[in-house]
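Every protein chain of the complex appears in place save one, which is left out.
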Amino acid sequence: MINFVLRRLGQSAILLAIMSLLVFVGMYVISDPVAVMAGEDATEADRAALAAAYGLDRPLPLQYLAFLGNILRGDFGTSFVYGRPVLDLIFERLPATLEVVFLAMVLGLVFGIPMGIFSGLNRKNPLTRLISMVTTIGYSIPNFWQALLFILIFAVWLRWLPATGRGPTTEVLGIQLSLLNAEGLRYMLLPAANLAVALICMQTRLARSGTQEVMYQDYMMFAQAKGIAPRRLIGRHLLRNILIPIVTITALELGTLIAFSTVTETVFSWPGIGKLLLDSIYRSDRPVVVAYMILITLMFVLINLIADIIYAVLDPRIRYS
Amino acid sequence: MSAIKLSAEPSRLDPLLAPFRHYPAAIAGLVGIVIFALAALFAPLIAPQNPFDQNQLDIMNGLLSPMSEMMDGRVSLLGTDAVGRDILSAVLYGMRTSLLVALLAVGIGLVIGVVLGLLAVMRGGWVDAIIMRAVDLTVSFPGVLLALMLLAVFGSGVDKVILALAIGIWAQNARMVRAVGLSEMKKDYIAAARIGGIGDLRIMFHFLLPNAISPVLVLMPMAISGAIVAEATLSFLGVGVPITEPSLGLLISNGNDYLLSGRWWISVVPGLVLVLMVLCINVVADRLRDHANPYLQVRG
Amino acid sequence: MLLHIDTLSIGYELANGRELEAIKDFSLALDRGQIVGIVGQSGAGKSTIGKAILGLLGENARITKGSILLEGQDIAAFSPRQFATIRGKRIGYIYQNPMTALNPVLSIGEQLIETIEAHTPRRGKQARDYAIELLTGAEVSHPEDRLSKYPHQLSGGLCQRIVFAIAIAAQPDLIIADEPTTALDVTVQKAVLGTLKRLASQENIAIILITHDMGVVSQMCDEVYVLLRGQLVEHGPTAQIIGAPSERYTRELMAAIPSVEEKRPRFDVLDAFAETPGRQRGLDYLRSGIAAQDQGGAVLAVRDLSKTFKGKKGRAGDFKALDGVSFEVRRGETFGIVGESGSGKSTIGRVILGLVDPDPGAIIELDGRPIGHGDRRTLSRRLQCIFQDPYSSLNPRMDAGTNITYGVVAAGLVPRETAQALAGDLLEVVGLPRAVAAKMPHAFSGGERQRIGIARALAYRPELIFCDEPTSALDVTVQAEILNLMKELQDSLGLTLVFVSHDLAVVRQMCDRLIVMKSGAIVEAGDAEQVLTEPAEPYTRQLLSAMPRFLRSAAAAS
Partner (left out) sequence: AGAANAETLRLAYGTAPVSADPYPYSDTQTGSLSEHVFEMLVGLDDAPLLAKDWAWESDKAIVFNLRDGVNFSNGAPFTARDVVYSMCRMMYRVDGKANVVTSALGPVTNVVAVDDHKARFETTAPYPIITQKLKFLKILSAEAAGIEGDIAFDQDGDCGISASYPSQADFDAGSAAIGTGPYIYESFQATGDANLVRNENYWGEKPEWDRVEIRSVPNNGARIAGLLAGDYDIIERPSAEDLQVIERDPNFAYSTVPGLQTIFLVLDTNAEGAAGVTAADGSAPLADVRVRQALSMAIDRKAITERLFAGNATPANQFAPSYMPGAPEMPELITDLDQAKALLAEAGYADGFEIELNVPADRYTNGQLVAQAITQYWTRLGVKVTLRTEPWSVFQTRRTEGQMGVFMYGWGHPQGAAQLISGAFAQRNDDLGLGAANFSSYDNPDFEAAMQAWAVEVDPARSEELIAKAMAQSVADLPGIPLYYNHELWAHRAGIEISGGAEGRTVATMAHSR
């Protein structure tokens, strides 16, 4: 197992190199930071000075090597736009993203799995039809629409929840969190719900289709024959066997939401990192984008590694050597 | 025993339609899909206006509510958008792009993802490692960045959108199939197949695939609606269709700005079409999946 | 009256919309402390009755008629919620397919302890202790270690004993034991049956015993019900049914029981299978296989075969399932492997078939040449296997027919166009109607599944078949037909069989030579006749003496 983990981390080192190179070149072909940063009335000299100041006048390979050298020294660079160390920028916003994604994930699992299992078990129940209908509509309504609808209903009409922003936070170990703060939590609910809708739909449907296969296996029959409580039958025997696809999608979505939930962050003005990435791409802020992508890749590698380990825990037949 | 056959000759469609017999909802879904497909296909014949022809558009016709008269005296059934496009026509035309893009992107993403996922399970070792690291790389890569890169290198076009979307989709499918396949791989029927001298490819496609694809199919309708919406984002970035030839997704996202002010038709109409379309696809996909599920092969 | 089944009829709706009437007008009465046996043809509906009593019939099953009264309450009309109150607590169920009955992702301990905690006041350590007690009672060695194991790490017999332990955990009023000892060696079987008997007599528990083993029936049951194609043929006190059966089917059944006392060239059969043109075609197909050329020497040679399963906790957790096993199998013979459940018989098969890598140093030769990894594909037409658990070896998403012929078509042995016909023919060869080719594996009875597995192996017309308990779920008539067929193929084509079985009578009839295994090692090897008549080792003697005897003479006398 330890070998397996070590080998995986080794592989990801190569991955990070590839990713940073891709992004480096990608940002280069997309737009020219000097063109974006220089003011309207910048002179040629201004532009040249700007390029020189950021090392953008050097050939791209040299820029990349310099960047790599800095990374190895732990220096991820300074934002072109904000003039601040990129790691500061990212970590400043990370908690906001993490907590809202965490809440969404929990909502997705807590609502999705039971609803899915219910519909899997009660195929002919009218409630099942309703769930199926609602989840389909839930995921076919575009995310931004949903967001706006939520705002309209819960903030504008009912005035239950604030429409935008992050609200007050509580500091825990130097990290600002809304989660632990009743007022802060109110601000979190809408964005989290917006992220959660798709998750709930996915989890519901995965759980449902899994249930419809596992429920008919001999071992489920026997487990029923044993007369154990339904809660255990479902919570343990059934759940364990339908969890692999759910874990897979949870892992993928976890990463995706942390990294790229830009629509939600934009509509709700939630100060998360997804928006930082988008802004940085648009503003040609290469250091931020590259550092961000390195971190995100690392995160995905870790999340998927954990998912792989969970597979082996869930299904003892799976073993990694 | 004495099942009465109404049609004398069993038609060739019979086996295709078999899963739907006795399932009115699924039949409705199927009919819906056919209607949408026909509508998209024959949009130029049905649509009162060619919304891509700039000569037929006039901003003076903009923002008309449903059933109002346009300057040329014709009535716009579902209203117009800000630049004077007849929403009904725009939706019909937009559906063509969206369906093409979404189905192709999801199809390509599905095929590539499933094949690579199965290959990873089958071969394991370094093949698995390379494929899965490619997955890690792909899922980490932001779609916007990818799209802009494609734009910068290859220029704009629907094919680039399909490519960009398919890249987003394959990785998820590959991981899903692999995860489920890992478990299936350890079961005795695979061992039996191996002993039976059945080649890796056949094991992959006839043994692993049917037993591991279910979650991928579950997520497919979601992927389709996701792709339709994502296409709009990419078009906004300049990668996809020009804004003068809006797709369904683009219509919805453009219409978004008019939701609050009460000009709901601009985004609600295309939005409803999207929802209905996905609903139909979903009902049909669900039925097909249930039909393929050996444990559910009874009328329910 | 504890249980009273009254003119019960059960139908299965099939995918093609038709209905299969699995049980017709079945009645049964049972009192506390009583043991009744249900015997009958494979696929006759025995398990269906068992499942009906527990409300576990699948969604496509329908009770069309009749009632099932448990102490006067009609459980046939129970809601799922009501069923929950009787399952496990009042009725214990020993599932027919032990290897699929256990949840593959939960440990044995968990599956056992949860049952204990559900029905007894024992919790925590107490529950665990009781679990160990139950396992010990079910003759499971190292019960503590087993608790942390998962089903795939256990042998078929161990799974069966665990299922047994689970079923009796709550000391219910009624135990339905569906083929509870098919995977057990006779010594363990004896102990397990002893436990059942004790439960009946001491705890006043009623038992429905579904079995094919007439020896077991004669030793255990007070009354016997004989079932044929869903219908009750006759029933009555054991001695009467066994000794003086009045119906033709029952008589045939009795006649077909193989004897451990003497070896005959063929099993006695009474045309259990209808002779149809399809069956004939199937037989012709099998008989027209390529006769094996005797090149002298052993077809299969195994030397120094050891297998260690790696445990989780480093070396301490390692388990040596095979320890220096060597043997040779000659062409055209039937080579028996008997022995304790869990002694490594199936593992030998898995290693030979390349499903499990042996420890380094082992040599496995086919026709004098070591088998390499690369040869597996070409080996398929020479080396086949009938799995101990037929069900999990069938692709759940292929119908039975395709399951049978997929491989031979893929290997190019049979043209695709004839595959469907061949599947039907082979189904008839193993005694199933050809129409069931379209059914999916899960909709078959235990014995039917086993026969599909046999048909699949035979379809290759291989030179050697590793048969892992090939007929454990078959009634004696069907068993006789199939084993005779194998013998015939052996005579005409030189088919070689490696035959794993707990049924010593069958072993006696089938095997030329055999090895006796215990704890992963061979304890005795030699001529089958000799080993079975004059065993040299105490373990072998013990096996023979534990064998439940169905004494034709004794039965006849009474």
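Observations on the structure shown:
Lettered A, B and C in written order, each chain numbered from 1.
Rule of thumb we're sticking to: a contact is a pair of C-beta atoms (placed from the backbone, for glycine too) under 8 Å apart; a residue touches a chain by one contact, two chains touch by 3 or more.
Everything quoted here is computed from the prediction, not taken from an experiment.
The hidden chain, counted over the whole complex, makes contact with A, B.
Touching the chain that is not shown, out of A:50, A:247 or A:301: A:50 (per the contact rule at the top). Screening A:42, A:134 or A:306 against the full complex identifies A:42 as the residue touching the chain left out. Touching the chain that is not shown, out of B:39, B:57, B:87 or B:248: B:57 (per the contact rule at the top). Checked against the full complex, the candidates A:163, A:179, A:299 or A:312 give a single residue touching the omitted chain, namely A:163.
Although one chain is hidden here, its contacts on chain B can still be listed: residues 54-55, 57-60, 62-63, 82-84, 148, 151-152, 156, 236-238, 242-244, 254, 256-263. In the full complex, chain A touches the hidden chain at residues 30-32, 34-46, 49-50, 52-54, 78, 81-84, 89, 92-93, 147-148, 151-152, 155-156, 159, 162-165, 266-269, 271, 281-284.
Rule of thumb we're sticking to: only the chains that are shown with their structure count from here on.
Residue numbers of chain A whose C-beta contacts span two or more other chains: 216, 315, 317.
Multi-chain contact residues, meaning those touching two or more other chains, occur in chain B at positions 186-187, 295-296, 300.
Residues of chain B touching chain C in their complex: 1, 3, 186-189, 191-199, 202, 206-207, 210-211, 292, 294-300. The part of chain B that touches chain A in the complex is made up of residues 129, 132-133, 135-137, 139-146, 148-149, 151-153, 172, 175-176, 179-180, 182-183, 186-187, 214-215, 218-219, 221-222, 225-226, 229, 232, 249, 252-253, 256, 259-260, 267, 271, 274-275, 277-279, 282-283, 286, 289-290, 293, 295-296, 300.
For chain A in complex with chain C, the touching residues are 216-230, 232, 236-237, 240-241, 314-317.
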